[in-house]
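One protein chain is absent from this view; the other protein chains keep their places.
Letters A, B and C name the chains as they come in the text, with residue numbers starting at 1 for each one.
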Amino acid sequence: MVGKLTWLYQLSKAGKLCVPAMNVNDSVTKQKFDNLYCCRESILDGLKRTTDVMFGGKQVVVCGYGEVGKGCCAALKALGAIVYITEIDPICALQACMDGFRVVKLNEVIRQVDVVITCTGNKNVVTREHLDRMKNSCIVCNMGHSNTEIDVTSLRTPELTWERVRSQVDHVIWPDGKRVVLLAEGRLLNLSCSTVPTFVLSITATTQALALIELYNAPEGRYKQDVYLLPKKMDEYVASLHLPSFDAHLTELTDDQAKYLGLNKNGPFKPNYYRY
Amino acid sequence: MVGKLTWLYQLSKAGKLCVPAMNVNDSVTKQKFDNLYCCRESILDGLKRTTDVMFGGKQVVVCGYGEVGKGCCAALKALGAIVYITEIDPICALQACMDGFRVVKLNEVIRQVDVVITCTGNKNVVTREHLDRMKNSCIVCNMGHSNTEIDVTSLRTPELTWERVRSQVDHVIWPDGKRVVLLAEGRLLNLSCSTVPTFVLSITATTQALALIELYNAPEGRYKQDVYLLPKKMDEYVASLHLPSFDAHLTELTDDQAKYLGLNKNGPFKPNYYRY
Amino acid sequence: MVGKLTWLYQLSKAGKLCVPAMNVNDSVTKQKFDNLYCCRESILDGLKRTTDVMFGGKQVVVCGYGEVGKGCCAALKALGAIVYITEIDPICALQACMDGFRVVKLNEVIRQVDVVITCTGNKNVVTREHLDRMKNSCIVCNMGHSNTEIDVTSLRTPELTWERVRSQVDHVIWPDGKRVVLLAEGRLLNLSCSTVPTFVLSITATTQALALIELYNAPEGRYKQDVYLLPKKMDEYVASLHLPSFDAHLTELTDDQAKYLGLNKNGPFKPNYYRY
Partner (left out) sequence: MVGKLTWLYQLSKAGKLCVPAMNVNDSVTKQKFDNLYCCRESILDGLKRTTDVMFGGKQVVVCGYGEVGKGCCAALKALGAIVYITEIDPICALQACMDGFRVVKLNEVIRQVDVVITCTGNKNVVTREHLDRMKNSCIVCNMGHSNTEIDVTSLRTPELTWERVRSQVDHVIWPDGKRVVLLAEGRLLNLSCSTVPTFVLSITATTQALALIELYNAPEGRYKQDVYLLPKKMDEYVASLHLPSFDAHLTELTDDQAKYLGLNKNGPFKPNYYRY
């Protein structure tokens, strides 16, 4: 869960939220498109534009196997990288296993990997101790939700030399000559060094606009000073607006089928807890 | 959503449920393992054991892109089949697009496909009209939640000849000699013609046992006559019990990190609406 | 290269071949279909029918990254296994790296893997020493070209107990209770425990028939007492005969394009050394 959202829920819990809020970040389309599908492409793009690294045969550790981590891993694996995962959550860890990734502690692989990518939303996931043990020309970058995942501050010490080799690319140089390639000074790679496809922007903007319209139009009392998830029907509506650009043709339920399933023919089609 | 579960929720809605019930089917581990990961393997196994079909180059239509459909499609695509999807839900349809599948109405591809697989939980998804239009030696099977997805009854007419060619395999023969290969008479292929790995059974059985223990031990008043989802912590516990068999090593949060994320170090690690 | 073929070339080298021979095994269609594409499917099929093993998350070592090994690895990786490779040939080893597999010596991973698969054409690739170090319930099987790859004879010693648990499946039991699951007594898994799709048989049979016809019809002097590769044009002809079953539509060269490329419009389209 992202930083700003955590605060919103904490405000709500503390009774300090003074207006209704809509958590659009956790709508299905936002999660899957802005995180999973977009990061699947932007991790490759961000790494290529900054480092020209070849993915084939590279050993990569990805910290965090949420939607962002899943996207990064799928892309890197598909292009021939060998990917390791670190996780705190046993469910996500088990998913990583079933998807063909070894789940390790960062210390187990830090000496051997060519690339380290953080996608946790957490802080100090990559510490100075880890950075000290990386091999020469290891690339370090962050795809998560803040600039705290890599402890960049710990690298601002006198014995290390920083060399800016290109926009968004720093070499941090150890006294023995070892270089670590730090991207975007630990800020988000996907925002700093890649682009966001217009298609993803369209989905996000549509979702946000619909949420605002809903909050504005809702009859008094529907929403209190709390944080709400986007009504599923709107999520489905956002998706349906974007199907024509793929020339995708939806199937309609017959009356008989809708009755059998206990569904309205126009949706929503899934219970709220459905995971997609 | 499966049939029996629909009825349970309908009972609950109607106020006719006389004990608390736990919906273990929608626990994360159950959904992902019993449906996504298990079907990814059993669709291949079931088709091979019954028909020895080669997957490479075959055109396949999969009806429904839920967890079961996603598993079937991933496996078939990986082995070189060309897969088309039908969907009623625009969100799942958009996922299918992003995963590289064309989303079509069944009629658009029914004449050209080599295999038809249903994974909808719906009824009469494959009708006699579709069956009439299939090409010779098209294979038809069901991976969904009941034996209603293919309208098998419509094939019990005098002009069609049934020929049992092997256990679980019938050739239905049209007057012009065309044969459709019907598997398991439209019942679940994964139960009829494949095996369930002990690993998946272990996950499912553990989840069910924990749910029963929770219902039995819960202090009075925690559960009313309603349908509940498995508490997330138990879902995580089931997962953690199965990690050692993959030699997977979880990372533990530091106190500082747990505080930053507002989480207990032992979980649960995700909000209830998290989709994995 | 397979055993019988080695002998054929050795006979030829020694001047002892008394008729012309056609090496159909190394025709493109045979290599790719009988080896790469067929094994991609039969490794999964053979393992499932004998052991019902779940592939997701399993650690597998594949000895040999030729066509057979490439097929096995692609399938297992796609279904979520973590695959290691052993190789003697640096070119194949580098291909394995670029395809995302760690290249190791068997000893480095033998204690941790769940499945060992040989595809080398060599002998004693898996020795008693390796078998002694495998973990409990490790599965061992052979997809290569003879029954010599696993040193099965070394397991016929008094301190080990053999238990036949199913057709083609033996448990070999160590004094401490450890069991190794040996498939088909080390003979070819794809022939013993899987089926060969009719499509592949058709390609192989067509190739063999065409080779015989060519040898029979060839004007005197075209072939001497030597081993020949199938003329490329025949290889292309075999392929073209099988395209309609995939509804594949070839593009024809214009006269101008054929002239530009220096090719005959009807092929052959590639130089003899082309690798596909």
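As a working rule, a residue touches a chain if its C-beta (ideal position, glycine included) is under 8 Å from a C-beta of that chain, and two chains touch if they have at least 3 such contacts.
Treat the numbers as computed from the prediction; the structure is a model and nothing was measured.
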item	value
For the chain not depicted, the shown chains it touches	A, B, C
Full-complex contact with the absent chain, from C:57, C:80, C:121 or C:186	C:121
Given A:52, A:176, A:220 or A:255, the one touching the chain that is not displayed	A:52
Residues of subunit A (touch criterion as defined above) contacting the omitted chain	37-38, 40-41, 44-45, 48-49, 52-57, 59, 74-75, 78-80, 112, 194-195, 197-200, 245-247
Positions on subunit B where the hidden chain makes contact	56-57, 77, 79-82, 97-102
Chain not shown, touching residues in subunit C	1, 6, 9-10, 26, 28-29, 31-33, 37, 67, 86-98, 102-106, 108, 121-124, 229, 235-237, 239-240, 242-243, 246-254, 256-257, 260-262, 267, 269-276
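Here is the rule we go by: only the chains that are shown with their structure count from here on.
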item	value
Nearest-to-centre chain - CA centroid comparison	B
Chain whose mean Cα position lies farthest from subunit C	A
Copy pair subunit B, subunit C: interface residue numbering same or different (half cut)	same
Centroid distance [mean C-alpha coordinates] between subunit C and subunit B, Å	33
Subunit C residues counted as touching two or more neighbouring chains	56-57, 79-80
